[in-house]
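First up is the structure itself, then whatever we jot down about it.
Note that this complex is displayed minus one protein chain, with the remaining chains in position.
Lettered A and B in written order, each chain numbered from 1.
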Amino acid sequence: MTEGAWAELKFRDPSRARELTRALSHVVRSMGRSPVSVMHVCGSHEQAIAKFGLRAAFPRELDVIMGPGCSVCITDVPEVDEAVVLAKQGVRVATYGDMLRVPGTVESLADTKARGARVDVVYSVAHAVELARQSTEDVVFFASGFETTAVATAAVLLRDPPANFSVLSAHKYIPPVMEIVAEMPETRVEGFLAAGHAATITGWGIFEPFVERHRLPVVVAGFEPLDILAGLVTLVDVIREGTPRVVNAYPRCVTREGNRAAQEKLWSVFRPVGGRWRGIAHVPNGNLRLKDEWSSFDARARFDIDLSSIWDYAPATLTQECICGDIMAGISSPSDCRLFGKECNPEKPVGACMVSSEGTCKIWHQYGGHPDRM
Amino acid sequence: MCLGVPGKIVEIDGLAATVDFFGVRRTVRLDVVDEPVSPGDYILNHVGFAIRRIPEAEIGETLALYEQLLREAESDIMAADVRGEIEAGRGDPRDVR
Partner (left out) sequence: MNAPRVLNPSAARAAGESRSEKRSGRGPTAMKDVPLDETIGMKHGAGGRAMRALIEQVFAPGLPPMKVEGVGLSAMDDGAALRLGDRFLVVTTDSHVIQPIFFPGGDIGRLAVAGTVNDLAMMGATDALALTFSVIVEEGFPLRDLERIHESVRATCEEAGTTVVTGDTKVMGRGEIDGIVLNTTGIGLTERVVRDSGLRPGDRLLVTGTMGDHGLAVMVHRHGLDLEGELVSDVAPLNDLVRRALETGRDAVVALKDPTRGGLASALHEMASKSRVGILLEEAAVPLSSGVRSAGELLGIDPLHVANEGKAVLGVAPDAADAVLACLRDHPLGRNAAIVGTCLPDHSGRVILDTGFGRRLLTEPEGEPLPRIC
């Protein structure tokens, strides 16, 4: 095992995990009621929980809900349509792999590609810039992902990209959606587990106003089993205490201020605007768009994206049965969906949650789920 | 998407670093990491960009934090066990003050 792995292995020590699980059971049961509901808003947290089978170790009284933490899943249909229409218009589109098969109104980028459009899958925005450098034609980068990923997009724009490169931004900003969830009348969420990597950039201080306003605690947690368990023990403890605050349970990567240099880059390129998230309706300041001074690299300014050909299309019957919206809002889980694992599976996905590696349905399908509840 | 994997810097060439992830090497950009990095440092990678240098000292700190959590929880659990024994001895647990 390489040196890098040894350091991380400490966060996968099963005996420490067992002790933390015991502590978690104890602190949850001492609340004396059921369920105690907490929400996380990060696909990577759900992946870790599912992969390590943590839900089967949590006490029954604890409900750990996945909220709208899959950036691809919450990318709204019209945004996918914009990319699809561009590709059909003959423009070369580069995209992260996850976005390729997300259904638009009529089709996904993968469908468009199968019909001859120029769509490239890239693993980094830097790769998309390279494609543009190696070519004279336009290359549009369909930019998906939350603020941590938007930082990368900002970084390449600030590094003199070639004139034939432009960005179609579908980036999202997570803190505003926590407000929405906190304000939803049907919400039972009593506290949030915040994503450690996003907080690496934004800092944990960003959650203080939220906690003030909503009186709901936030614990920033990492992604190893010990990180998640310790984060949950801390969160339930703070809920029990009754004095909501922000706690940083990921000090090795997260500070109060975060990464200032990255934040400066991010906000010099992007501005937050209100927008629709798939299944969640309007999220004020939830979308990141290029600022006016960057319009020469903004695909929406450079191209006339004509969506009229799509507007008349009625969605297929199966799509109407898809409950991705409820799943992303944390109201339902994949096992509640009639289509899950049957008509809707990774090979033939109906909804976005089954496409993205951060989507709840895809994750549960890949990792099998709770042995006694599936 | 490649999210939040820690790796060790092997060599640096301007803004690009070769990083070792559990024995596999990949190129990572250094545009947004907020402190100087050198070969041997651990970084957190996100979609091909290093977003944080992970100081080794803080790994120990986090573990100490978890140890403390456990100690607090355990004393809590032990106290609960002791209370439980007392309650059992007294009959109706609701009588306990």
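Miscellaneous remarks
Here is the rule we use: a residue touches a chain if its C-beta (ideal position, glycine included) is under 8 Å from a C-beta of that chain, and two chains touch if they have at least 3 such contacts.
Because the structure is predicted, anything quoted here is derived from the model rather than measured.
Within the whole complex, touches from the chain that is not shown fall on A, B.
When you scan A:69, A:191 or A:225 for touch with the missing chain, the hit is A:225.
Listed for subunit B, the residues touching the missing chain in the whole complex are 1-2, 5, 20-26, 45, 48.
With the whole complex as reference, residues 1-2, 5, 12, 14, 17, 21, 50-58, 97, 103, 123, 225, 229, 316, 318, 342-343, 345-348, 350, 357, 365-371, 374 of subunit A touch the missing chain.
Heads up, the rule we're going with is that only the chains that are shown with their structure count from here on.
Contacts from subunit B toward subunit A in the complex involve residues 1-4, 6-8, 20-23, 29, 31-34, 42, 44, 46-49, 51-52, 54-56, 58-59, 61-63, 65-66, 69-70, 73-74, 76-77, 80.
Those residues of subunit A lying in contact with subunit B across their complex are 2-5, 7-8, 10-11, 16, 19-20, 22-23, 26-27, 30, 43-44, 96-98, 123-127, 145, 148-149, 151-152, 155-156, 158-159, 196-197, 200-201, 222-223, 226-227, 230, 233-234, 249-253, 259-262, 265, 357-358.
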